[in-house]
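Okay, handing you the structure first.
The complex appears here without one of its protein chains, the remainder shown in place.
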Amino acid sequence: MPTNRRPPAGITLRGIVKRYGPATVLDGIDLDIAPGEFLTLVGPSGCGKSTLLRTIAGFEPQDEGQVRIGDRVVDRLPPAERDVAMVFQSYALYPHMTVAGNIATPLEMRRLSLAERLPLLRLASPRRPRIRREIMAEVEAVARQLDILPLLARKPAQLSGGQRQRVALGRAMVRDPAAFLMDEPLSNLDARLRVQMRTELAELHKRLGATFVYVTHDQVEAMTMSDRVALMEAGRILQLGTPAALYDTPASISVARFIGSPPINLLPAEARADGAIMTEGLRLHAHGALPAGRVTLGLRPEALELAPPETPGTLPVSLRRAENLGAEWLLHAVTPGGTDLVARVPATAPVPERFSLAIDPARLHLFGADGQRLVTRLGLRVPA
Amino acid sequence: MRRRGLLGALLSHAVLLAGAVLMAAPFLWMLLTSIRPPEEVFGTVFNLIPTRFAGYENYRVALVESNLPRALLNGAIVCLGILAVQLLFAIPSAYALAKLKFRGREWLFGLVLFGLCVPIQVPALPLYLGLAQAGLLDSFFALMAPFFLTVFGMFLFRQFFRSYPDEVLDAARLDGMGEFEIVWRLAAPAALPAIAAFSIFSIVAHWNDLYWPLIVVTSAERSVPSLAILAFRDSETGGNYGALMAAAAITTAPLIIGFFAARRAFLRGITMTGPR
């Protein structure tokens, strides 16, 4: 690992379109990734996030649009010349090479000529031993950082999933690339290791100060590691922002539904011309004009609180099931209108047999009939 | 239950052993005769085990007074030559068939499948005419050339390469490898088991081949093992059964020794035409 690391590069995407036959997989993607940023592309499978990453890498050239890495337009460059490293879902380690050989490969490809890489012929090169020594020193430096120094002589088949993951990271790091591209790198690990690697990846990002573009379908990974998250669906970016912004001000029902676990509760409601919003016998009030019609209320599970039964201005619900998570309860309940709700409440007392759920109107999200967020402040009118 | 199991095992051993004796009898007979002196081969008294060890003179006749050493060397040259060219052509083309999209790929693969059901006897006639025209009959080239193309190898390696993970190929491209290097530095080493099996298949097939050498070889200088055995038998020394059996043993030995040394690889290689 060279000590004089190059400054990270930003990535700029303009109007990226990618089609497979009649299907449009990427539908005009614009995205600015800042130098040194940890940006996550998240979304359900088939949303185009992996394709977008592979477009940046150069594996799947776009049909329209432009990719810029640093100050270079890379559209015509093959993957190897784009100065990016990638960590693959399956790690994609070379199975017949040792760990050291795997990590050394990208450096050998750059610093040795083709003749110097060929069997037998390579023995003729006088400078090869010196270059090999330099490369091995760098490989060892990276291995030390990743704590895999004792594994250098092993083959990938002799490693655990977590160790392979680190080797794949090492192969990317040793190149000191302008940006790291990661395609679901944690999805092949078991749950505990995944949590641990999450922390390690975030720390690695901080330490390297490099640009990370990270693809995952797991919103928890997106929320816990990223500086910013781009939520994709059907080849478009639905919302781009910090994890907090996506959670607190989702731009649409789709975003609200995808982010958060357990998922957001959605209550169908009716907006009237006078600004009142009716749902489940409750009357809310919007400060500001709203078009009349069907709307949807979004309530995060933690925005619901236990209240004594039949408290005015609360939702009278019947309990289906209570899940004990240790510090808190997840209460699965159903409203008289037949909507399923999940409430997350502190596990301070046993769950009462009958209860109502109180709503904090300040934490409500309101979505219009088209699914887009309606920006308005809401109040709750409690009948006397 | 146990008694029945024991009885069954005994019975099955009896059947298997009887069969094994039948299978091994020619080999035993060959080895015993190859060390048997002539007077016992032609004698009226039959001893299974020779009373006098005549192995030295029999093997000496087989090796010194015949063309066998030359033929064995030729056989080795021909087999290795064929194999080298086969691998050189089949591996990159199979990789292309498995992992690269190019125009005419489906056509080429169709031809491979068609080629699988065409044995050497079919193109033999035109190939012979062509070689005769070029004045190349009775040459190493004539012995080897028809087998440079191995549709079977292409098919086998293609199947193998298809299961090679695409992500590793992408990683290699990102690391800066070109397709040429991917073939020889990644795909071929990964295919080593298949290459080993195919090599055995190829060597066994061509070491044992009789049809094509019978057609193109006319001189003793280009003789191969199978032809040498025929020539030995038909020559005036042919009545010397001890030496003939020694010659047969020598011809068969390389493959059998190879079989004992790498049994698994041999079984896989030779039965590769099978279901898996």
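In this document, chain identifiers A and B correspond to the written order of the chains, with residue numbering beginning at 1 in each.
Keep in mind that, in the parts below, a contact is a pair of C-beta atoms (placed from the backbone, for glycine too) under 8 Å apart; a residue touches a chain by one contact, two chains touch by 3 or more.
Simple rule for what comes next: contacts and distances are computed from a predicted model.
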Per UniProt, the name of the complex member that is left out, chosen from "Protein-export membrane protein SecF", "STAS domain-containing protein", "NADH-quinone oxidoreductase subunit 2" or "Sugar ABC transporter permease": "Sugar ABC transporter permease"
Omitted-chain contact residue, chosen from B:Ile35, B:Val61 or B:Ala90: B:Ala90
Touch with the omitted chain, as defined above, among B:Asn58, B:Ser199 or B:Ser226: B:Ser226
Footprint left on chain B by the chain that the document does not show: 8, 12-13, 15-16, 19-20, 22-27, 29-30, 33, 41-42, 46, 89-90, 92-93, 95-97, 100-105, 108, 111, 113, 115-119, 121-130, 132, 145-146, 148-149, 151, 154, 173, 178-180, 183, 204, 207-208, 210-211, 214-215, 225-226, 229-230, 233, 241, 244-245, 247-249, 251-252, 255-256, 258-260, 263, 266-267, 270-271, 273-276
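Here is the rule we go by: only the chains that are shown with their structure count from here on.
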Of chain A, residues touching chain B in the complex: 54, 57, 59, 78-80, 84-86, 88-96, 105-106, 109-110, 114, 117, 171
List of chain B residues in touch with chain A within their complex: 165, 167-168, 170-177, 181, 185-186, 189-190, 192
